[in-house]
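Omission of a single protein chain aside, the complex is shown with its protein chains in their original locations.
Let's look at chain A:
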């Protein structure tokens, strides 16, 4: 018995020890993870719903009154009710001289489609008082603006719904960001703004622009005329050339650049020369580098360095922003930013990570290793992005100002606003109107990116201007031809004729597709582009009533369009040329080896362009067409090429697409056609002026069916009608 008990005791003890040992062993096995903590029951952090006791209305009121001036937000300093009837911009007061840059801003706004002359319907106000340069030592400093602002009267309303533009603030020695006049509740569109002073989603950060920036058009990105190759490296890895200030605000960074300069692949040049007394100052400060720096500085040409460097340093100057930034962007030299706390231009919408490298002023010497660390495809992509951003938002004053207006408009109409994809992908936000659609893939430029398959149908839009007398009329013949296409979904006839259309029973029947006759239309040549709701397909085939195109031609061009959904694809091709005599661009219909336009009397394109035609940011262009009742097709080509930067596509060799005479179209005046043609030549010139550049691009190729006119049996060919034209 006793032995049994003892035996039992030992066994129990052994088992217990065993348990204890392995218990702690498993503790150790999990390493530190299974803590004794875990075995405790933890309460959850959230016990119950907190009850909201304060009145939201009162809270809103107190927020609105508390968060003013430095704490302004759209909710507290902007009157949305002014914008209910639309986004309109009013400029006042009528004023005297302003600086060149500021007058560019004002004239851009006056040409904008948002411009209004009626302050009552305005949502946004812009002062014609020049506030750009508030550096008291600067030549462009406008004096006495405080009293002017004080006398603005009721419209000023402490700056509410105003946008105030400013490029320079503060002066030597502290370069304060505080402006020398009271901006009240105005939205500040400023350059060189710092993160801490920037009121997020309220202020807008501008790039620092020189007075040489053109009002429109602007310099092309350097890559458009140079090389985009792999390896994407240029002669120098990293370049910079600029002043250094020896002492004072923001001088440290530039003063230490020489440490990284190696004269080989890293070329960072600074000069002490600025102001009259730099030598004296250098001596005072015991800065002995000036002579060496200046010598190196003079050895390199700035432009050469800029265009031959892969990366360009953009260090802060006295202020955070620097002219170097836009210069580098234009040159396709990837900016390396050394400007701690700088709010990047349009940073609210632009993802700068895709086009620039952020470095830290505190870690200056890491810069070489950072840029070495980027892969070739990364550099290849970033460089293209610099070019896209430059041309989309920065290359001219009108782009910068339109970007400002669109940012504010997106805030005001936030339900139909652009997202980051619109802003950061080619062709950019100014070409992508958010009112068109709330889904990205419906914009032709995004089809591939979002794997969207456009529908396999088109809508034929037939523009009719002459009365129909016979059932064999060209219009009816065209309708029958179109209806034979397997891809047509609907025919829309735009009836722009004084006599009413024939009664419905006279129209061709049993076609299997609906025909819609639009009689209540805009009485204008532009009516053929009107974005009717009834056009449901992505593709629109625009045709004249007397078009001779065959079904095969319609089908083939539709197939080609499917591969080029962002372009105009069609038959009548035209070209533009530089007219030395007139010193302007002109228009020709000669048969040439090149073309830059495809006329819309027989062309297929994405319906988005219909929308863009009527909602373009350039109302002046539309007004030319309306005034002349001509050139609508030229304008359409301008609009599309302005978006795509590409030529249209001509298909097969048909050139004449019309019958010569139609009843009712008989024009007795022999000069009529010549006048029309002269007008068209003038249109190309004046549209170029409105666009600020010549957007048309020439092409030397046309698209034919793969076996077209080849010496093989016609039976093997798909588009046989095309063989006999």
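In the analysis below, a residue touches a chain if its C-beta (ideal position, glycine included) is under 8 Å from a C-beta of that chain, and two chains touch if they have at least 3 such contacts; residues count from 1.
Heads up, the rule we're going with is that contacts and distances are computed from a predicted model.
Participant: Identify the UniProt protein name of the omitted chain, choosing among "Exostosin-2", "Protein TRANSPARENT TESTA GLABRA 1", "CHCH domain-containing protein" or "Transcription initiation factor TFIID subunit 13".
Facilitator: Answer from the record: the omitted chain is "Exostosin-2".
Participant: I'm checking contacts with the chain that's been left out. Which of A:49, A:264 or A:669 qualifies?
Facilitator: Touches the omitted chain: A:49.
Participant: For the chain not shown, which residue from A:291, A:360, A:455 or A:536 touches it across the whole complex?
Facilitator: A:360
Participant: Which one touches the absent chain: A:158, A:176, A:419 or A:519?
Facilitator: Missing-chain contact among the listed residues: A:419.
Participant: Among A:450, A:578 or A:672, which one is in touch with the chain left out?
Facilitator: That would be A:450, which touches the missing chain.
Participant: Please identify, in ascending order, the residues of chain A that touch the omitted chain?
Facilitator: Interface residues of chain A facing the absent chain: 5, 9, 12-13, 16-17, 20-21, 24, 32-33, 35-38, 42-57, 60, 63, 67, 71, 73, 75, 80, 195-196, 200-201, 223-231, 340-341, 351, 353-354, 357-363, 366, 369-370, 373-374, 376-377, 380-381, 384, 387-388, 414-417, 419-421, 424-426, 437-439, 448-451, 556, 559-560, 563, 573, 591-595, 644-647, 650-651, 653, 655, 697, 699-712, 716-719.
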